[in-house]
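With one protein chain withheld, the remaining protein chains of the complex are depicted in position.
Now for chain A:
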Amino acid sequence: MNLPIYLDNNATTPMDPRVLEAMLPYFTTKFGNAASRNHPFGWVAEEGVDYAREQVAKLIGASEKEIIFTSGATESDNLAIKGVFEMYKEKGNHIITTVTEHKAVLDACKHLEKLGGKVTYLPVKEDGLVDLELLEQSMTPETILVSVMYGNNEIGVIQPIKEISAIAHKHGALFMTDAVQAVGKIPVNVNTDGIDLLALSAHKIYGPKGVGALYVRRKGPRVKVTAQMDGGGHERGMRSGTLNVPGIVGLGKACELCGLEMESEAKRLSALRDKLQNSLTVLEESYVNGNIEHRLPHVANISFKYVEGEGLMMAMKDLAVSSGSACTSASLEPSYVLKSLGLSDDLAHSSIRFGLGRFTTEEEVDYAIEVTKKSVNHLRELSPLWEMFKEGVDLSKIEWAEH
(Lines give C-alpha, C1' and ligand atoms only; values in the text may rest on other atoms or scores of the structure.)
Protein backbone atom coordinates (compact mmCIF):
# COMPACT_ATOMS: atom_id res chain seq x y z
CA MET A 1 0.00 0.00 0.00
CA ASN A 2 1.38 3.38 -1.01
CA LEU A 3 0.84 6.53 1.02
CA PRO A 4 -0.84 8.97 0.80
CA ILE A 5 -4.15 7.33 -0.01
CA TYR A 6 -6.43 9.05 -2.49
CA LEU A 7 -10.03 9.23 -1.26
CA ASP A 8 -11.10 12.38 -3.06
CA ASN A 9 -12.52 10.83 -6.21
CA ASN A 10 -15.38 13.35 -6.36
CA ALA A 11 -12.84 16.07 -6.98
CA THR A 12 -11.12 14.19 -9.74
CA THR A 13 -10.11 10.63 -10.58
CA PRO A 14 -6.79 9.22 -11.71
CA MET A 15 -6.83 8.32 -15.37
CA ASP A 16 -7.26 4.65 -16.15
CA PRO A 17 -4.14 3.37 -17.96
CA ARG A 18 -6.44 1.82 -20.59
CA VAL A 19 -7.77 5.31 -21.32
CA LEU A 20 -4.29 6.72 -21.66
CA GLU A 21 -3.36 3.93 -24.03
CA ALA A 22 -6.34 4.72 -26.25
CA MET A 23 -5.42 8.40 -26.31
CA LEU A 24 -1.71 8.19 -27.03
CA PRO A 25 -1.76 7.71 -30.84
CA TYR A 26 -3.95 10.80 -31.17
CA PHE A 27 -1.19 13.01 -29.82
CA THR A 28 1.40 11.84 -32.34
CA THR A 29 0.63 9.75 -35.40
CA LYS A 30 -3.12 10.44 -35.50
CA PHE A 31 -2.71 14.15 -34.84
CA GLY A 32 -5.02 15.44 -37.58
CA ASN A 33 -7.70 18.07 -37.24
CA ALA A 34 -11.03 16.29 -37.15
CA ALA A 35 -12.45 19.09 -39.27
CA SER A 36 -9.95 18.51 -42.13
CA ARG A 37 -12.25 16.76 -44.55
CA ASN A 38 -9.87 16.56 -47.47
CA HIS A 39 -7.05 14.28 -46.36
CA PRO A 40 -6.48 11.07 -44.41
CA PHE A 41 -5.01 12.84 -41.37
CA GLY A 42 -8.35 14.57 -40.84
CA TRP A 43 -10.32 11.41 -41.59
CA VAL A 44 -8.42 9.37 -39.01
CA ALA A 45 -8.98 11.99 -36.34
CA GLU A 46 -12.64 12.26 -37.27
CA GLU A 47 -13.01 8.50 -37.04
CA GLY A 48 -11.61 8.61 -33.52
CA VAL A 49 -14.07 11.34 -32.58
CA ASP A 50 -17.01 9.55 -34.15
CA TYR A 51 -16.22 6.36 -32.31
CA ALA A 52 -15.91 8.28 -29.04
CA ARG A 53 -19.27 9.92 -29.71
CA GLU A 54 -20.84 6.46 -29.96
CA GLN A 55 -19.13 5.33 -26.76
CA VAL A 56 -20.39 8.37 -24.82
CA ALA A 57 -23.89 8.10 -26.27
CA LYS A 58 -24.13 4.42 -25.42
CA LEU A 59 -23.35 4.99 -21.75
CA ILE A 60 -26.32 7.32 -21.32
CA GLY A 61 -28.73 5.69 -23.79
CA ALA A 62 -28.48 8.51 -26.32
CA SER A 63 -27.84 8.67 -30.05
CA GLU A 64 -24.34 9.76 -31.12
CA LYS A 65 -25.84 12.75 -32.93
CA GLU A 66 -26.94 14.13 -29.59
CA ILE A 67 -23.46 14.46 -28.10
CA ILE A 68 -21.66 17.82 -28.18
CA PHE A 69 -18.05 17.72 -27.02
CA THR A 70 -16.90 20.53 -24.74
CA SER A 71 -13.95 21.42 -22.54
CA GLY A 72 -15.65 19.97 -19.48
CA ALA A 73 -18.81 20.02 -17.42
CA THR A 74 -18.50 23.69 -16.48
CA GLU A 75 -18.70 24.57 -20.15
CA SER A 76 -21.49 22.06 -20.71
CA ASP A 77 -23.52 23.56 -17.85
CA ASN A 78 -22.97 27.07 -19.16
CA LEU A 79 -23.82 26.12 -22.73
CA ALA A 80 -27.00 24.33 -21.69
CA ILE A 81 -28.34 27.00 -19.36
CA LYS A 82 -27.31 30.13 -21.22
CA GLY A 83 -27.97 28.47 -24.59
CA VAL A 84 -31.52 27.47 -23.64
CA PHE A 85 -32.17 30.89 -22.14
CA GLU A 86 -31.21 32.59 -25.40
CA MET A 87 -32.90 30.08 -27.68
CA TYR A 88 -36.21 30.00 -25.82
CA LYS A 89 -36.52 33.61 -24.73
CA GLU A 90 -39.69 34.04 -26.79
CA LYS A 91 -41.33 31.38 -24.68
CA GLY A 92 -40.28 32.58 -21.26
CA ASN A 93 -37.48 33.67 -18.98
CA HIS A 94 -37.93 31.53 -15.90
CA ILE A 95 -35.46 28.86 -14.79
CA ILE A 96 -35.78 26.58 -11.77
CA THR A 97 -32.76 25.04 -10.11
CA THR A 98 -31.73 24.05 -6.58
CA VAL A 99 -29.50 25.59 -3.94
CA THR A 100 -27.22 22.53 -3.85
CA GLU A 101 -26.16 22.70 -7.52
CA HIS A 102 -22.56 22.99 -8.58
CA LYS A 103 -21.30 26.57 -8.90
CA ALA A 104 -21.19 26.20 -12.68
CA VAL A 105 -24.99 25.94 -12.68
CA LEU A 106 -25.64 28.46 -9.91
CA ASP A 107 -23.35 31.10 -11.34
CA ALA A 108 -24.63 30.62 -14.90
CA CYS A 109 -28.14 31.22 -13.49
CA LYS A 110 -26.95 34.28 -11.59
CA HIS A 111 -25.49 35.61 -14.80
CA LEU A 112 -28.85 35.22 -16.52
CA GLU A 113 -30.58 37.12 -13.73
CA LYS A 114 -28.51 40.11 -14.77
CA LEU A 115 -29.83 39.67 -18.31
CA GLY A 116 -33.48 39.71 -17.30
CA GLY A 117 -33.85 36.06 -16.38
CA LYS A 118 -35.92 34.97 -13.39
CA VAL A 119 -34.44 32.12 -11.41
CA THR A 120 -35.99 30.08 -8.61
CA TYR A 121 -33.42 28.39 -6.38
CA LEU A 122 -35.33 25.58 -4.71
CA PRO A 123 -34.30 24.68 -1.18
CA VAL A 124 -33.73 20.99 -0.48
CA LYS A 125 -35.05 18.82 2.31
CA GLU A 126 -32.87 17.84 5.27
CA ASP A 127 -31.71 14.76 3.40
CA GLY A 128 -30.63 16.83 0.39
CA LEU A 129 -33.48 15.78 -1.91
CA VAL A 130 -35.71 18.16 -3.88
CA ASP A 131 -39.23 18.63 -2.57
CA LEU A 132 -41.33 17.59 -5.58
CA GLU A 133 -44.42 19.45 -4.41
CA LEU A 134 -42.45 22.62 -4.07
CA LEU A 135 -41.08 22.12 -7.57
CA GLU A 136 -44.58 21.63 -8.93
CA GLN A 137 -45.75 24.82 -7.21
CA SER A 138 -42.80 26.76 -8.58
CA MET A 139 -43.55 25.96 -12.22
CA THR A 140 -45.03 28.86 -14.20
CA PRO A 141 -46.05 29.30 -17.86
CA GLU A 142 -42.77 31.22 -18.30
CA THR A 143 -40.63 28.34 -17.00
CA ILE A 144 -38.38 27.23 -19.84
CA LEU A 145 -35.88 25.09 -17.97
CA VAL A 146 -35.58 22.99 -14.83
CA SER A 147 -31.98 22.19 -13.95
CA VAL A 148 -31.34 19.69 -11.16
CA MET A 149 -28.13 17.77 -10.66
CA TYR A 150 -28.26 13.98 -10.81
CA GLY A 151 -25.94 13.10 -7.94
CA ASN A 152 -24.51 15.65 -5.56
CA ASN A 153 -20.76 16.16 -5.50
CA GLU A 154 -20.49 16.81 -1.77
CA ILE A 155 -22.96 14.43 -0.17
CA GLY A 156 -23.64 12.06 -3.05
CA VAL A 157 -27.45 12.13 -2.84
CA ILE A 158 -29.27 11.09 -6.03
CA GLN A 159 -32.25 13.24 -6.93
CA PRO A 160 -35.55 11.69 -8.10
CA ILE A 161 -34.72 12.56 -11.71
CA LYS A 162 -37.66 10.76 -13.35
CA GLU A 163 -40.19 12.54 -11.16
CA ILE A 164 -38.49 15.90 -11.60
CA SER A 165 -38.32 15.62 -15.39
CA ALA A 166 -41.98 14.55 -15.51
CA ILE A 167 -42.99 17.69 -13.61
CA ALA A 168 -40.89 19.88 -15.90
CA HIS A 169 -42.37 18.31 -19.03
CA LYS A 170 -45.94 18.49 -17.71
CA HIS A 171 -45.51 22.25 -17.60
CA GLY A 172 -43.81 22.50 -20.98
CA ALA A 173 -40.30 23.14 -19.68
CA LEU A 174 -37.08 21.39 -20.66
CA PHE A 175 -35.19 19.32 -18.11
CA MET A 176 -31.44 19.59 -17.76
CA THR A 177 -29.18 17.73 -15.38
CA ASP A 178 -25.58 18.14 -14.31
CA ALA A 179 -24.78 14.43 -14.14
CA VAL A 180 -21.04 14.75 -13.61
CA GLN A 181 -20.95 12.60 -10.47
CA ALA A 182 -23.60 10.11 -11.58
CA VAL A 183 -22.66 9.18 -15.15
CA GLY A 184 -20.45 6.11 -15.15
CA LYS A 185 -21.18 5.41 -11.48
CA ILE A 186 -24.86 4.48 -11.66
CA PRO A 187 -27.16 3.73 -14.62
CA VAL A 188 -28.22 6.97 -16.33
CA ASN A 189 -30.54 6.85 -19.32
CA VAL A 190 -31.66 10.03 -21.02
CA ASN A 191 -34.84 8.40 -22.34
CA THR A 192 -36.15 6.56 -19.31
CA ASP A 193 -35.04 9.46 -17.09
CA GLY A 194 -36.66 12.08 -19.32
CA ILE A 195 -33.53 14.17 -19.73
CA ASP A 196 -33.33 16.88 -22.42
CA LEU A 197 -29.85 18.16 -21.65
CA LEU A 198 -27.11 16.46 -19.65
CA ALA A 199 -23.64 17.63 -18.68
CA LEU A 200 -20.81 15.17 -18.08
CA SER A 201 -17.08 15.30 -17.58
CA ALA A 202 -14.23 12.91 -18.41
CA HIS A 203 -12.00 13.47 -15.41
CA LYS A 204 -14.60 12.24 -12.92
CA ILE A 205 -14.79 8.89 -14.69
CA TYR A 206 -11.09 8.00 -15.00
CA GLY A 207 -10.64 10.00 -18.19
CA PRO A 208 -8.53 13.09 -18.91
CA LYS A 209 -9.11 16.60 -17.60
CA GLY A 210 -10.24 19.33 -19.98
CA VAL A 211 -12.88 17.41 -21.88
CA GLY A 212 -16.57 16.82 -21.34
CA ALA A 213 -19.81 16.61 -23.21
CA LEU A 214 -23.29 18.01 -23.37
CA TYR A 215 -26.12 15.75 -24.41
CA VAL A 216 -28.76 17.70 -26.36
CA ARG A 217 -31.98 15.85 -27.18
CA ARG A 218 -32.81 15.67 -30.88
CA LYS A 219 -36.20 14.00 -30.82
CA GLY A 220 -39.31 14.54 -28.73
CA PRO A 221 -38.61 17.43 -28.40
CA ARG A 222 -35.80 18.60 -30.63
CA VAL A 223 -33.81 20.82 -28.29
CA LYS A 224 -31.64 23.66 -29.48
CA VAL A 225 -29.14 25.79 -27.65
CA THR A 226 -27.60 29.02 -28.84
CA ALA A 227 -23.83 28.68 -29.17
CA GLN A 228 -21.89 30.56 -26.52
CA MET A 229 -18.68 30.79 -28.56
CA ASP A 230 -18.48 32.05 -32.10
CA GLY A 231 -16.24 30.36 -34.61
CA GLY A 232 -16.06 27.57 -37.13
CA GLY A 233 -19.43 26.05 -36.36
CA HIS A 234 -18.17 22.72 -35.03
CA GLU A 235 -20.44 20.33 -33.17
CA ARG A 236 -23.54 21.10 -35.20
CA GLY A 237 -22.98 24.79 -34.70
CA MET A 238 -23.42 24.55 -30.94
CA ARG A 239 -19.78 24.57 -29.91
CA SER A 240 -17.10 26.05 -32.12
CA GLY A 241 -13.44 25.27 -31.62
CA THR A 242 -11.06 22.63 -32.98
CA LEU A 243 -11.93 19.35 -31.35
CA ASN A 244 -9.67 18.08 -28.59
CA VAL A 245 -9.26 14.76 -30.35
CA PRO A 246 -7.05 12.91 -27.82
CA GLY A 247 -9.26 14.15 -24.97
CA ILE A 248 -12.42 13.12 -26.77
CA VAL A 249 -10.99 9.68 -27.54
CA GLY A 250 -10.12 9.40 -23.84
CA LEU A 251 -13.62 10.42 -22.79
CA GLY A 252 -15.05 7.82 -25.13
CA LYS A 253 -12.82 5.06 -23.76
CA ALA A 254 -13.59 6.13 -20.19
CA CYS A 255 -17.33 5.87 -20.93
CA GLU A 256 -16.91 2.46 -22.50
CA LEU A 257 -15.03 1.12 -19.46
CA CYS A 258 -17.62 2.54 -17.08
CA GLY A 259 -20.38 0.89 -19.08
CA LEU A 260 -18.62 -2.46 -18.84
CA GLU A 261 -17.60 -2.29 -15.20
CA MET A 262 -20.17 -0.04 -13.54
CA GLU A 263 -22.40 -2.74 -12.17
CA SER A 264 -19.72 -4.77 -10.41
CA GLU A 265 -17.82 -1.64 -9.46
CA ALA A 266 -20.87 -0.05 -7.81
CA LYS A 267 -21.35 -3.17 -5.70
CA ARG A 268 -17.70 -3.28 -4.68
CA LEU A 269 -17.54 0.41 -3.85
CA SER A 270 -20.78 0.56 -1.91
CA ALA A 271 -19.60 -2.38 0.22
CA LEU A 272 -16.31 -0.57 0.92
CA ARG A 273 -18.10 2.72 1.54
CA ASP A 274 -20.52 1.07 3.96
CA LYS A 275 -17.63 -0.53 5.80
CA LEU A 276 -15.96 2.86 6.12
CA GLN A 277 -19.15 4.58 7.18
CA ASN A 278 -20.20 1.93 9.68
CA SER A 279 -16.77 1.85 11.26
CA LEU A 280 -16.60 5.63 11.59
CA THR A 281 -20.10 6.26 12.85
CA VAL A 282 -19.23 4.03 15.79
CA LEU A 283 -17.42 7.13 17.04
CA GLU A 284 -19.59 9.18 19.37
CA GLU A 285 -21.27 12.24 17.89
CA SER A 286 -20.60 11.42 14.27
CA TYR A 287 -23.27 11.89 11.65
CA VAL A 288 -23.71 10.95 8.00
CA ASN A 289 -24.82 13.93 5.91
CA GLY A 290 -27.52 13.51 3.28
CA ASN A 291 -29.90 10.75 2.34
CA ILE A 292 -28.19 7.37 2.73
CA GLU A 293 -30.66 5.38 0.66
CA HIS A 294 -30.60 7.45 -2.52
CA ARG A 295 -26.88 7.95 -2.71
CA LEU A 296 -23.99 7.37 -5.07
CA PRO A 297 -22.18 4.13 -4.19
CA HIS A 298 -18.75 5.65 -3.61
CA VAL A 299 -19.44 8.67 -1.39
CA ALA A 300 -19.78 9.18 2.35
CA ASN A 301 -19.91 12.62 3.93
CA ILE A 302 -19.53 12.43 7.69
CA SER A 303 -19.46 15.12 10.36
CA PHE A 304 -17.38 14.50 13.47
CA LYS A 305 -18.82 16.93 15.96
CA TYR A 306 -16.45 19.08 18.06
CA VAL A 307 -13.59 18.55 15.62
CA GLU A 308 -12.83 21.05 12.88
CA GLY A 309 -12.57 19.56 9.40
CA GLU A 310 -9.42 21.24 8.22
CA GLY A 311 -7.61 20.47 11.45
CA LEU A 312 -8.77 16.90 11.05
CA MET A 313 -7.48 16.68 7.48
CA MET A 314 -4.11 17.88 8.72
CA ALA A 315 -4.05 15.07 11.26
CA MET A 316 -4.96 12.57 8.56
CA LYS A 317 -2.07 13.68 6.44
CA ASP A 318 -1.77 10.35 4.66
CA LEU A 319 -5.38 10.54 3.50
CA ALA A 320 -6.45 12.80 0.66
CA VAL A 321 -10.04 13.73 1.46
CA SER A 322 -11.96 16.98 1.46
CA SER A 323 -13.89 18.95 4.04
CA GLY A 324 -16.97 21.15 4.13
CA SER A 325 -14.95 23.45 6.32
CA ALA A 326 -13.81 26.33 4.19
CA CYS A 327 -11.14 27.44 6.57
CA THR A 328 -8.70 27.72 3.70
CA SER A 329 -10.90 29.97 1.60
CA ALA A 330 -10.94 33.70 2.10
CA SER A 331 -14.63 33.72 2.98
CA LEU A 332 -14.28 31.28 5.91
CA GLU A 333 -17.81 30.16 5.08
CA PRO A 334 -18.48 26.46 5.40
CA SER A 335 -20.03 24.44 2.57
CA TYR A 336 -23.24 25.93 1.18
CA VAL A 337 -24.44 22.44 0.31
CA LEU A 338 -24.18 21.23 3.90
CA LYS A 339 -25.73 24.44 5.21
CA SER A 340 -28.65 24.03 2.84
CA LEU A 341 -29.43 20.69 4.51
CA GLY A 342 -30.05 22.72 7.64
CA LEU A 343 -26.77 21.65 9.20
CA SER A 344 -25.48 24.12 11.76
CA ASP A 345 -22.25 25.86 10.80
CA ASP A 346 -20.27 23.94 13.39
CA LEU A 347 -21.36 20.59 11.97
CA ALA A 348 -20.58 21.82 8.46
CA HIS A 349 -17.10 22.81 9.66
CA SER A 350 -16.72 19.31 11.10
CA SER A 351 -17.45 17.37 7.92
CA ILE A 352 -15.22 15.14 5.86
CA ARG A 353 -16.07 13.82 2.41
CA PHE A 354 -14.71 10.39 1.56
CA GLY A 355 -14.85 9.69 -2.18
CA LEU A 356 -13.84 6.15 -3.12
CA GLY A 357 -12.89 5.15 -6.64
CA ARG A 358 -11.90 2.44 -9.07
CA PHE A 359 -8.42 2.11 -7.61
CA THR A 360 -9.42 2.16 -3.95
CA THR A 361 -8.58 -1.11 -2.19
CA GLU A 362 -10.01 -2.64 0.96
CA GLU A 363 -6.60 -2.35 2.58
CA GLU A 364 -6.70 1.40 1.94
CA VAL A 365 -10.18 1.70 3.40
CA ASP A 366 -9.09 -0.21 6.52
CA TYR A 367 -6.15 2.13 6.88
CA ALA A 368 -8.40 5.16 6.39
CA ILE A 369 -10.72 3.93 9.12
CA GLU A 370 -7.86 3.57 11.60
CA VAL A 371 -6.28 6.92 10.77
CA THR A 372 -9.61 8.76 10.91
CA LYS A 373 -10.58 7.25 14.24
CA LYS A 374 -7.21 8.01 15.75
CA SER A 375 -7.23 11.57 14.44
CA VAL A 376 -10.76 12.34 15.60
CA ASN A 377 -9.97 11.05 19.07
CA HIS A 378 -6.69 12.97 19.18
CA LEU A 379 -8.31 16.25 18.14
CA ARG A 380 -11.16 15.79 20.57
CA GLU A 381 -8.58 15.60 23.34
CA LEU A 382 -7.49 19.03 22.13
CA SER A 383 -11.01 20.40 21.71
CA PRO A 384 -12.49 22.66 24.37
CA LEU A 385 -15.92 21.96 22.85
CA TRP A 386 -15.53 18.23 23.35
CA GLU A 387 -14.52 18.80 26.98
CA MET A 388 -17.55 21.02 27.53
CA PHE A 389 -19.83 18.51 25.83
CA LYS A 390 -18.47 15.77 28.08
CA GLU A 391 -19.08 17.97 31.12
CA GLY A 392 -22.66 18.40 30.03
CA VAL A 393 -22.38 22.06 29.06
CA ASP A 394 -25.04 23.11 26.57
CA LEU A 395 -22.94 24.77 23.88
CA SER A 396 -25.92 26.47 22.31
CA LYS A 397 -26.43 28.42 25.53
CA ILE A 398 -22.98 30.00 25.44
CA GLU A 399 -22.70 33.48 24.05
CA TRP A 400 -19.90 33.07 21.56
CA ALA A 401 -18.01 36.08 20.36
CA GLU A 402 -18.39 35.62 16.61
CA HIS A 403 -15.47 37.13 14.81
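As a working rule, a contact is a pair of C-beta atoms (placed from the backbone, for glycine too) under 8 Å apart; a residue touches a chain by one contact, two chains touch by 3 or more; residues count from 1.
Please note the rule applied: contacts and distances are computed from a predicted model.
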item: Listed names "Carbohydrate ABC transporter permease", "ABC-type branched-chain amino acid transport systems, ATPase component", "Iron-sulfur cluster assembly scaffold protein IscU" or "Succinate dehydrogenase flavoprotein subunit", matching UniProt entry of the absent chain; value: "Iron-sulfur cluster assembly scaffold protein IscU"
item: Identified contact with the non-displayed chain, of A:Glu86, A:Asp346 or A:Asp366; value: A:Asp346
item: From A:Thr100, A:Gln228 or A:Ser383, residue that would touch the chain that is not displayed; value: A:Ser383
item: Residues of chain A (touch criterion as defined above) contacting the omitted chain; value: 306-311, 314-315, 325, 327-330, 332, 334, 344-346, 349, 381-387, 395, 400-403
